[in-house]
Each structure stands twice: as C-alpha cells, then as structure tokens.
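Here is the structure we will look at.
One protein chain omitted, others in place.
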Amino acid sequence: MGINSRTVVVRIGGEAGEGTVTLGEVFTRIAARDGLEVYTFRTYPAEIKGGQVLFQTRLGIERVLSEGDAADVLVAMNLKGWEENLNDFHSQGVLIYDPDAVPNPETRGRQAYPIPVTKISKGFDFVRGKNLVMVGALTWIFRLRLETARAVVQKSMGRHAEVLAKNLQALEEGFSYAQEHFPETFSYTLPLPEKPAERLLLSGAEAMALGALEAGCRFFAGYPITPATTVMETMARYLPTFGGTLVQAEDEIASINMAIGASYGGMKAMTATSGPGLSLMIEGLSMASMAEIPVVVVNVQRASPSTGMPTKTSQGDLFLSLYGGHGDGPRFVLAPDSVKDCYYQMINAFSLAEHFQTPVIVLSDQAMASRVETIPYPETICGVWSECLERILPTPEELAQDYRRYRVTENGLSPMAIPGMPGGMYMAESLEHNEYGHPAQSPENHKVMMQKRARIVETARKHLVNWDSSVRRWGVANAKFGIMGWGSTRGAVREAMERLAAEGVEIEALYPHTMLPMPDQAVSEFLRGKKAILVPELNFTSQFARVIEHRYYKQLDARDIHIHMLAKEEGVPFKIEEIYQAARNMIQVEGGR
Amino acid sequence: MGINSRTVVVRIGGEAGEGTVTLGEVFTRIAARDGLEVYTFRTYPAEIKGGQVLFQTRLGIERVLSEGDAADVLVAMNLKGWEENLNDFHSQGVLIYDPDAVPNPETRGRQAYPIPVTKISKGFDFVRGKNLVMVGALTWIFRLRLETARAVVQKSMGRHAEVLAKNLQALEEGFSYAQEHFPETFSYTLPLPEKPAERLLLSGAEAMALGALEAGCRFFAGYPITPATTVMETMARYLPTFGGTLVQAEDEIASINMAIGASYGGMKAMTATSGPGLSLMIEGLSMASMAEIPVVVVNVQRASPSTGMPTKTSQGDLFLSLYGGHGDGPRFVLAPDSVKDCYYQMINAFSLAEHFQTPVIVLSDQAMASRVETIPYPETICGVWSECLERILPTPEELAQDYRRYRVTENGLSPMAIPGMPGGMYMAESLEHNEYGHPAQSPENHKVMMQKRARIVETARKHLVNWDSSVRRWGVANAKFGIMGWGSTRGAVREAMERLAAEGVEIEALYPHTMLPMPDQAVSEFLRGKKAILVPELNFTSQFARVIEHRYYKQLDARDIHIHMLAKEEGVPFKIEEIYQAARNMIQVEGGR
Amino acid sequence: MARKPNDYKSNVKPIWCPGCGDYAVHVALMRAFAELDLAQENIIVASGIGCSSRMPGFLSTYGFHGIHGRVLPLATGIKLSQPDKTVIAVGGDGDGLSIGGGHFPHAARRNIEIAYIMMDNSIYGMTKGQASPTSPEGTKQAASPYGTVEAPLNPILLALAYNTSFVARAFSGELKEMVDIFKIALQHPGFAFVQVLSPCVSFANTYDLFREITAPLPENHDVTDITAAMQLAQSQAPLYRGIFHHSVRPGYSLQTTEIQQRAPKVTMAELMERYER
Partner (left out) sequence: MARKPNDYKSNVKPIWCPGCGDYAVHVALMRAFAELDLAQENIIVASGIGCSSRMPGFLSTYGFHGIHGRVLPLATGIKLSQPDKTVIAVGGDGDGLSIGGGHFPHAARRNIEIAYIMMDNSIYGMTKGQASPTSPEGTKQAASPYGTVEAPLNPILLALAYNTSFVARAFSGELKEMVDIFKIALQHPGFAFVQVLSPCVSFANTYDLFREITAPLPENHDVTDITAAMQLAQSQAPLYRGIFHHSVRPGYSLQTTEIQQRAPKVTMAELMERYER
C-alpha cells in the first residue's frame, strides 16, 4: 500500500501532440469504470497544438476532494516529463517511464517500471499508439480490468474501425508487457469495489450545462472563450434534444442581449463566458437589472487582468461580479465549490433568476471547469439541494385590468407578462420608468423604483436563510479557528482540514454559495466565538477577505476576530500543503497552539 | 436687501421651445460680465425639443458654492413655471412674470413684477423675442448695465444681422418697460464691483476639456453620450488648434482602444463617457492596466442603472470605477469637487496616467458637468494645485542594450519606449508577459508581474502624500463631527457647514480627490478624534461610505467613530437643507448638542 | 375583428419634435399592423436607444426598449423564444450602423425572421446632433466643427453585401409606399431590412432634399438580381426608394426548429447515463 492508502496521485508528463492527454483521459475513465473515484487536473502548453503537458489524475476509494499535491506515481513519456516533475514527486513514489525517452533516470531510491512503449509501438508499426501501450501497462500495474479498458477504448476511440483495432492492440501489448515483466503487486494499488456505486464522470463545465438543462434552461447564446467554451459545447449538443436553442453569437455583448431577449420572451436563458467576456457583458447585466429580466451568466474565471493567461485558473472576478455595473442594480452572485455543486448551483441560479427577475452570475474557474470528477448521481433535486422557483406570471385578473408590469409591491416582485398574453402588453424599459414601464424621470419615481428593485434582493436574502445550499459549513462545530473561502478552493481546504483534524487541531470552515446576497445569518453565526479566520483565495487583492472585512467589520472588531488573508494569483490551484501551512501559521500567530 | 445678502437664487420656468434656456444663459452671462459670481443649474425635459424647463442661476458677490435651495426670485414665463415652483419659492421672494401667461398669481404676500413680455414682443412683431424682452427687464430690475447686456446679446446671438437687431430691440423694450414701471430699488439687487476680478465662466465639462488641453492632451476619441458630450465637443473645437486630433469613434469600445493606441504611440490621450459607456470600456481599461499604457477616461455620471435617466445626476459609478475589471489591475480614480477643480484634476489625471503608465478614471457628474460657474483664472499650475509629471522614457543607454519594456523595478515603473525609437522595439501585451513583453505563463512570472503592477499604485500612493490636491479639508480643525464626501456634493456641504458654523456648531469636512489610491494618511488624520462622520452621496447604496467603512474599519471601530450614511439617488443634487438637517441629526443622535 | 391603426397606439405621447420623420414611421407601422390584422399581443417591437428607438413606447404592443446598439441581438433572442410572433427591430442610423454595426451582418447571415426598420436621419438626434455613419462628408456639428472627413456608409449596399434576404428603402414623405413595404417586410420569412429616410427636422432637415432626389426604383428592376440591386444602391441621385432585393431562404428560427426535430430525443436520465462512469 502507498503512503496515503485512500488516494493515489498519478501524474503523466509528455508531449501533448503525442497523445499524452488522451493517455490520461482514457486511463482515468478505466479507473472510474472499475469503480474508483477520480479527480483530474491538467496544464495547457503555450503552443496551440503540441507542447509539453502534464495530466494528473487522482484515484481514490472514496470521493476525491482535490487534485492532490506531489505525485505518487509519475508516468514520464518524455524527458521533460521526468525532469520537470522531479521536484514534485513523492520520495516514496513510483516512476513508470519509457526507457527510450528517459534513459537511466536517477530515481533516488524510488521504484521504477520501465515500459518501452516506443519500441513496442514501433514493433507493430503504430508509433502513434505508444500512449495506448502505456494505458495498457497502467491497467495492469494498477490491477484494473483489461475488459474495462477494452470497453473504454472502444467507446472513446471507436470512430474508425481500423484505428480502433490498432489502438486495442496497443492496449493489449502494453498490458501483456507489464504483466510479464512486473508480476509483483504494486504498492499503490487501490482495492476495486465489487459493485461500483452509481457515479457520473463529469467536468465542472459539463456539470454546469447539465444542471442548466435540468433547471429547464432552453436558450443559450454564447461566444467561444477559454475556459468557458465547454459549457457552450455541451449545451450545443443537448439543448436541441430538449427543444431548446443555442446561438453562437457574434460576441459577448450579443450573447447577453440575446439571452435577455429570449428570457423576455419566456424562456429560461443563459450565457457563459470568462473574464474579458464578463467585462463586455456589464452593460447588458445593468439592463437586466433595470428591466427586471431573469438571466443566468456563467463566468469561468481565468488568470487576469486583460487577456491574462486563458488556460490558467483564478478567482479574480469576484469584485467585478459583485460591484461591476454603472449605478446600483439588483443582482445575484453564486459560487459553486465542487463539480457536483456546479450542477446544483445552476439549478439554484435559475430559481433565483426566474423568481426574482434578476440577473445571476455563477462563478466557476478554469480549474473547476476543466477537471473531471466522479460525482454521486444527482437524485431528487427540488427540496434537497436546490429549490425550484419559477417566474411569477400575472393572473388572468391582473391581466384583465390595468396590468402594471413594474407594480411597486412590498417584496419588490411584480408579475411578469410573457408576449402572447392578451392584456399583458408592456414595454420592458432600460430607462427609469413608472409602474407601467413608461419612461419617467421625476426624483420621486426614481427613488421609489430604486427602492423597489433593492427590495428584490432583500426578499431573496430572507428567502435564502432556509436554503441549505446557500452555504456549506463543516469541521469542528464552533471551533476557535476558522477558514472561510469560496468556490473551487474547497477541496484543498477540506483535505488540509482532515490533516489538521488528524493532528487534533480543531477548526471549522464556511463556504457561502451565494456571494450576493451574502448569507449574513450563517456567516454571523459562524463568526461567533471565532478567534481567527483564514481566507484562502486565488486572486491578488484578497477580494473575498475584503468583502468579509467590509461586511462584518463590526462583529469582527467587537469580538476581535482576526482575518488572515491567503491570496495566491499564480494561475494554479492551491496545494493542500499551502492551506495546511497557512492554517498552522495562523494558529501559531494567534497563540492557538 | 434680500434674505441672504451675498447671493440670490433666480429661477426661470418656461417652455424650452420658447427660449427659456437662452433667457437664463444670456441673463447669467450679463450678470457675470458685470462682475457677479454665478452658478447655474437646469433641468432637461423628456421631450427632445420643447417641454417645460427650469433654469436656475445663483448670483453672488463672492464665489458661489452651490445652486442654492429655494428660489429668491422666480421668473415665470408660463403657467407651469409658476405652479411647479411654488413649493420651492422663498416666502419673501419676488415673482417676475408674464401676466398673459400667468393670470393673477396668488403670491401670498410676495412682491410681484408683471412684465407683459408676450404683449411687448407682439407689439413689434417678434413673438420669438419674448425671452429677450424678459432679459431686458431683468437687466433693469437687477440694476445690471444695459451696455453689458447689449454686448452679451451681440456676442452670443450675433449670427444673423437681422435677427440680432430684433433681439437687441427686444432687450431694450424690456429694459425700458421695467425701468418705467418699476423704478423703486429691488430688494435682491447685488452691488456690482468697480473692476471685476479676472474670472472664467465655464461649465464643468468645458473645464475638464481645458484642463486636458493644458495638461498636453493631444488625442481624444469619444462617442456621444449625455451628459459627457460637451467634453468631446469642446475638445473637437480646440484640439486641432494645438495640433491634436479628435476622433468621433463608432462606439465606446473603439474610443478606449483608440486612446490606448494613441497613447502607445506617445500622445497624451483620453476619452470621455457616462455610465453605460464606462461599462463598455471595462475590458479596455483592463488591457491598459496589463499593458501599462497611460490613458485618461472621464466619466460624467448620470442616474442609473442601465440607460436610467441620462439628463439627471448621480454618483452611482464609484464601485464600477474602483472595482470594475476582471482580475486585479492597477488603476487610479480621481474625483474633482467643483468646476474649478475639474480643470486641475484633469491635469493631475494626466500626470498620474503618464508617469505611472496606468489608466485613470476621472469622475464627474451630470450636475457638475453642465452647470456654469465663474471660477478664478487658473494661474501657475504645476507645483500649486497640480504637479505635472511626465512619462518615463528609456535612456539611450537602456535602449542600446537589452531593453526590457516591462523591467521589474523596485517602484514598479519601467521606462516606456515610443515607436520610432531605435532599439526600443517591444510588444505591448495583453497576455501575461515577461520583462520583454513576451507571453509567459509560469506561476512564478505571473506572481512577479502582478506584484510589479501592484507596486505602481503603492509608489503613487507614497508620492501623493505630498500632493495638496489629493484631498481637501476644511472647517473647524479637529472638530468632533465630520463630513466626508466626494465630488460635486462639496458646494452644498460647504454651505451647510457655513450655516452650522454661524450657529456655533463645530464641524470639519474632508473631500479626497484621489479615490484610488485613497489618501490614507490624510483620512486617518482626519478621523482621529472624530465622534461621527456624515457621508452624503448621490447614489443608492452609499458606495463611498462603504469604501470608508471597509478601508478604515479598524480605526473606526477602535475609536468608536460612527458613520452616518446619507444616500440620495433621485437624479438631483443635494439641497443645502438636506445636508444641514442630516448633520444636525447626526449631532443630536450622537449626543453632540 | 378588423383592427384599426389607432388600436396599436399607446397612451404615451411621443416625445419627438413636431415634424420629425419618425411620426410617419409610427403611423405606417400602425397601419401595416391593422392591414395585416395582427393581434397586439402577438407583436413585439424591440429597439435600441435614440429618438427613433423610443418607438415601442408609443405602441400598444409588447415592446422592449433596450440599450444602445443592441436591438438586433435582443430581437434575435426574442424571436427565438417566440418563433410564431411578429418581431420587429427598430432604431436609428447611429444605433444600427455605429455602435450596433457589428450585429447587422450576423442578423442578416442568420436570416433571423425579424423586420429591421432603421430610421435613418443621418444624424444622432437624441444626443443633439452629431454626425452619424450616414452623414454626408463635410458635416459640421458641434462635435465636428471643421467638418467630417469620413465617407458615409450606404445601408442598402451593406445589407446587400450581408446577404440580407429582403432589402428596401422607404421615406417618411411617402407614407403609403412605406406601409406597403412594411407589410411585406413583416411577412417576410427571414431578415427584412428597411432603411427609412426619416428626417430629423431639428438637426438635419432633409425633407426637401429627399422630396427632390428620391425616386421609385425602375419598374423593371428584378428584385432577385443582387448585382443590379448593388448598382442601383450606389446611385445617389436619384436616391431610389422601394424594394431592392427580395429572395427567400430558410430563416434561422425555422432552421433551429428543424435541428430540434432532427436531434435525438433524450430524457435527462438518459443524458446522465452518457456521463456515467
């Protein structure tokens, strides 16, 4: 058994143009099919095609929470794949490599399995298949089932019969070679379950698309942008099967305006983008706030500012999402914290957008969108994780006489007519307007309407108190030390906390899922009795920590709760170790232990 | 003498299509020429042309600080002009009106001067001239000089000889009529100075344009948008006379990109817009931050969200200006607080942009941009109000060997080559890049470059400590009660404070001119010893107050300083009375008196 | 149930200047609605920002007064959510050719079934008179005191180059003709573009000019001949009115509906299965 008996970090380094990513993906799929839990991570080279790539898959017997830190098993397909990963390779790890590409690696005592994949693949005249040879070898080494491997290759590479046959051969050659040369048990083998639990194997982007479909989204307009394109591509495939429509718009401004138009027309509508695109949507979002039109905007954050590093992760768009808009308009911001949560928060997003007639931004990030995870099969949705709220339509009576689209109500919500409804004819208006939607510019009217729109958010805030899913809290209840974070960093935080727990440290964490409105009650309760809070996040200015400080400064100061910011803007996720150390450090500084 | 001996609020109500605005403007100009100080305010009807309009001009013998509250003198050109202003008309005010339009007004004891302008103008067959007849009458009533009036009419209406003659006749008919019928002295007459001090008569928008020209701005790209268009139109007239270029771009996105391009090419460049346009510029601003290109963006705020109320004022874009951008990029935000300050802050804006190679947003608003004020003639500029900093160019030595455009320096600033310089060839880059400007995506490089760019703002913050103009502080030094505000609200605050001072209340005010970076030292010093701070601002969510809370919460809480938010988002400026009452209220609540 | 033009009038008084060309467009639209006997609830008029874009507010149909320059994407979204409704996009020359000019080619190439009525006054009316993309070279306004130096765009030529399936020009001085064009445009099963010469009497009054220089297209003009249309579009005197081009190819909402029919039907549960490990 390996160092960490429940999970194994397998890292593959090689040339992207030589099928390294396919190697990782196929191997991951085989492991998942055989019942292991998986969680992947990969890097993107600067070259459009080709270039050095790192594909990491972490396998586990229980749900895997993060991509893990150092590699337990390193699969080096070329020399760089060996050299570049040496510093991040567990001292008791295992090296699996192509001896023709990596001659005599200095493993410093680590176990090594040379698999001559180049030679083998050349042997049957299919050099392109060396990645599949390695898949075969890994299948044996990890004691996965050859049958499963065959099925996966068949499914994922079965386009051309001839190539498929070659690939299957490569797989088997690799398997046999490894079986023959390395019969001994492998220290990192994980036990396979008899009957694997029902699981989905999804990327975060796919989970968002499926969640949107489940929520009833039937319109998507979007413009390609890394790393959000997968959301669009998944919607493109499936929307029509549900009678929905996808438009690849000419840009992000068109995307948001099309989505708003479709929503005005009665469809649940969305778009998905990344930082530069969100910046372009700010004007449209402001219109949705003013005209009270539901719309969901997924923002898959990437390293910024400007074009930045499109394939690298970040959480740098929180401020833009919360505060980016001319004037004060209502808006919601959600932050799923895992691939699974991506699915549910999309359902929440549509509930909020539709019922409260307000734009909703859902913040994911490059790492969470592109990684693949096994997640439990979604079960009952409404009432458990999410609540399915619908748009408030006017009653026949309301339509029959003096229908006022923007009626000033106590809770701020006014029934919204859909074109085609007789009696409901109104004008959605981006100018300030009166109850009928007619432009109006008296000071009194502006004041009343600003208040009406602001009440929408307050109504939602009250409503959300009962939403389990608006916040996630775990760890040692009411511990003195806390961690507050948001979004995709949660996995690393959970693992760091498990390590701390194992060492007897009492610590508790809180991850809000609704960043706007903030679940104030839950946060306040969490803060009560805390001595210090670590706020890890992947941006430069500690945006979330500043939001917390700002919003809860009275409580923080009254109880002398210290905020420890842990900001990292390097394009890569947190390592578990970084969170662990920062927490340790906080506790020490605060005289905890 | 009137109630307030130093200023008189003259309000004119009438149909815009009937020359009411001209009436106000010409009268204002005559008063200014004759040596009075002026400060105007007007409303904009919903109709494109015509519609009811209110033009207010406040005259004073010293510099006028705000448009004033209730009218001292009401000039009613039509019935609405009488009826609509009745509630906001000083009980000891004076009514001047057209008896054919306003039959038998119930003045409740106020003095009234009927001037039959319709009849008089009909008398010489020039009904269009009834506004000029009223100008003539007002000239007499206020004891302004007929000569001055003639000169002003000549200058401002002298296009067609025939029409000019008619207008002059109208002026004189009105003057004679009033002279004949109302020979007694007028209670609101202000004494005219012998030799008027040198003064400019400028709108805020014009002041910004002149400031930009003085700063050396030679490129402007913009797209028309109310209420920022006047900045563009003023630049359009004068830029070419200084060898500069103005482009009316196809939209705001083009505007900011053109300005950035021109700046890259070595020109001082700017654009001007309002809320919806600023939202569209967010992506471009992010590029300027990343590529380290100087650029100045004037944002004339208007009531929002969305299209909102284009001709109404607001301070609702502070959050967008401070936080609107994907990722964390350096940026400055300035907020002039008077027409005069508009001029100087533009000079500051170019200093900051150029020297620190960073985008600068200058926040004005509809009220400040469109009002006309007499302001002192600008004297020495550099070293007094503003400091004229220039772009750091590479030395010949730097260009000669291994020039690195984005050299990582201690203060974050790297010399910027200008196309045409041999040896300086570099690529300005919106992707994350290394010192040479080549795309680079390692975590280490991103970290280093994020830090470098952030240091730019810190360097500026240190530098600004010595800038007088980065903050304005006045009132009773170290009083217990304070007012903190920003931008155009300052005039009303000053007047409210004068009233409080007259009543023996000790209060002190602070207006930062650089909102980003905040003049922390000045703010901290100001807060020291304060008990409570009133923060008046023209937006819905108290954006500035929240920034203060957020930034200084430790100090606020440690010293138990209370923030009193006074948010108003109604499209109109503060009344002095509102500030006064809020301050009184704060003092009472805080047990001051 | 014959409907009358005034049935489509809202109770909001137009804010336009007296004499503005947009009044004629308002009347023509209402007449076209009435003559086609369309139910108010089945019409949606979307717009951008500008004097002309105020149109929806003066109609008793469904409407959307959106943001500047984005009327085409907005109307596209509306049409796709309500394919059986009559969707009309209206706006000005600034709205549609300047800030919104990037959307025009795409609406045209999608052939989305909306009628796009551009009230072209060769000026920015709402912002008080600045040169627009169709202003003649040398236009002097406050923002161009030395005269513009840009060549004006030709909206008809653009529409033709974009492969717009219906392209016509109307004039506010020719009401009856405009009504007839609108009726065809509203029924066109694709993207129908109508440039209306709609003078701004306050900042660029071209009524007299257009009365003089406009003329109906030659009677023998073949509306399916793109090259002929392009040639006629380039003529400035006479400036032709009428239908330059009219052809039929499948519209976008029709085609997306066909895709929906073609796409394999799956339930959410079946879809999930595809992602089972």
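Labels for the chains are A, B and C, by order of writing; each one numbers its residues from 1.
Criterion: a residue touches a chain if its C-beta (ideal position, glycine included) is under 8 Å from a C-beta of that chain, and two chains touch if they have at least 3 such contacts.
What you see is a predicted model, and the numbers here were worked out from it, not measured in a lab.
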{"item": "In the full complex, displayed partners of the excluded chain", "value": "A, B, C"}
{"item": "From B:Ala46, B:Val408 or B:Met421, residue that would touch the chain that is not displayed", "value": "B:Met421"}
{"item": "Which residue of B:Pro45, B:Pro114 or B:Gly266 touches the chain not shown here", "value": "B:Gly266"}
{"item": "Touching residue (missing chain; options B:Ile48, B:Val117 or B:Ala254)", "value": "B:Ala254"}
{"item": "On chain A, residues whose C-beta touches the chain left out of the figure", "value": "46-51, 223-226, 229, 232-233, 236-237, 240, 246, 248, 250-252, 276, 306-307"}
{"item": "Hidden partner chain, residues of chain B it touches", "value": "29, 32-33, 38, 196, 198-202, 206, 210, 213-214, 219, 221, 238, 240-241, 243-245, 247, 249-251, 253-255, 257-267, 269, 283-284, 287, 291, 374, 377-378, 417, 419-431, 438-439"}
{"item": "Residue ranges of chain C at the interface with the undisplayed chain", "value": "97-103, 105-106, 109-111, 133, 146, 149-154, 157-158, 160-163, 226-227, 230-231, 234, 249-250, 252, 255-256, 259, 262-263"}
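By our rule, only the chains that are shown with their structure count from here on.
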{"item": "Rounded Å distance between chain B and chain C, as computed from the means of their C-alpha atoms", "value": "38"}
{"item": "Separation of mean Cα positions, chain B and chain A [Å, integer]", "value": "44"}
{"item": "Numbers and ranges of chain A residues touching at least 2 other chains", "value": "283, 287, 291, 430-431, 439"}
{"item": "Overlap residues in chain C, where contacts from two or more other chains coincide", "value": "49, 65, 67"}
